[in-house]
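Structure record follows, encoded as structure tokens.
Note that one protein chain is taken out, while the other chains of the complex remain in position.
As written, the chain order gives the labels A and B, with residue 1 at the start of each chain.
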């Protein structure tokens, strides 16, 4: 059986450069389960800083023999993660776009390819990149709340989900559901998200932690080695595809995002968000 | 993101050679939605003439900036389309078989790869090639009528659906349902067609147009560019596969269809249809 993919290590300098302030990491050594709690107000958007901290935290846990599983959840009410930070994609230099996109790729390569058991405890809405984070875990539990929604809604903003977002989505919900959902940029309310298989289970908010711990225990009951090799076998083709086209994917992102029409619609979207707030 | 596939243009001469008499095309410029109504009695079979007209009509709409979406439906009661015209496959020359098959391929390449939103309003039975037409759209609404059925029933006639019919089917219903349905040559009654995901929605006959317009409006609410690129990303692999093997696929069809055993069973099938009518 093939060994799981090994993304290149982040330089150690990065570890020192960023203090851990956007993600709260707690490791329960008795169970071997860590929790990564997103606390980057207002909406846990995936900024370059957030992504870098995410990768460093995940790598530390990955290399910590006391840790066998991670639960991802949010410390901010009503939102799991709002997805990629639009300010990182607007009015910045080519170099910045490249650095940002590489960090998005890195986050996904590490999370989708993680040797640990990964459970998303989705306690709020989770559009676009936030949905990708959940999709990349082994299991998704979502709080049953008609106001929460989840989906890869990029098309709504006039942008296109990259092929590896799509591959990850297809692996979860199948080709037809993905085709329709991606083209419509659907944000699925929780019951629908459950029905189409985007999330595995719905629970009341006050049962989320308990349920996540129970699911984690069920997955950790398996011998790590066999489970890891099996996971790698299921995900390798899709991971390898990005690894093989990584630089091309960065160039695609840069040339797409730096188009004046795209920049304009992102600026309008940000204006709209600002007005909404005030 | 890759650009959507561009099938080679039909020569302009063809546009002049065929008047538009098997398909009624209406474009509502206010909504940007065209309707292609099949009216080729008795059963809208996909003859060479029908297919040529279909491709020309679709290409015109594709190039018309006033048109963003197409609804495909039938002007003939109880039948959407009966599929490939058997008379084109029986007792004809090799050259004719090649020309016919190229037209079938062309129809699918243009429809499955269309940049427009395509909605099938299936108001009657839709076997074989008729089912392929529906499968190639973005969304399928079917009239709820226990007498109507839909499916790739080629195996029932002793013939084999080509790989790209299969690929299109798998993309809609998944591998297992396709494997079983194709081997049994199943014609699925409407409730079953809905249950297995072959059609997205069932409606009473008198609500079909209204529903098709509502679905179209929902899809057209998205920015064209992002939706088109997303559609292409989902369908490109399957479209490219036929483009890469197009001549081989034509040769396969010719050598299969010109077998005496196949010719004989097609003749018997046509005799049976004639008797049924009288």
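One rule holds for everything that comes next: a contact is a pair of C-beta atoms (placed from the backbone, for glycine too) under 8 Å apart; a residue touches a chain by one contact, two chains touch by 3 or more.
Fair warning: this is a prediction, and the values are worked out from it, not measured in the lab.
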{"item": "Option touching the unshown chain, where B:78, B:175 or B:264 are the choices", "value": "B:175"}
{"item": "Residue touching the undisplayed chain, where the options are B:31, B:156, B:209 or B:258", "value": "B:156"}
{"item": "Absent-chain contact - pick from B:115, B:145 or B:252", "value": "B:252"}
{"item": "Residue in contact with the excluded chain [from B:66, B:94 or B:184]", "value": "B:184"}
{"item": "On subunit B, residues whose C-beta touches the chain left out of the figure", "value": "154-163, 166, 174-176, 178-180, 182-185, 252, 256, 265"}
{"item": "Residues belonging to subunit A that touch the chain removed from view", "value": "1, 138-139, 170-174, 197, 200, 218-219, 222-223, 225-227, 229-231, 233-235"}
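FYI, only the chains that are shown with their structure count from here on.
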{"item": "Whole-Å gap between the CA centroids of subunit A and subunit B", "value": "38"}
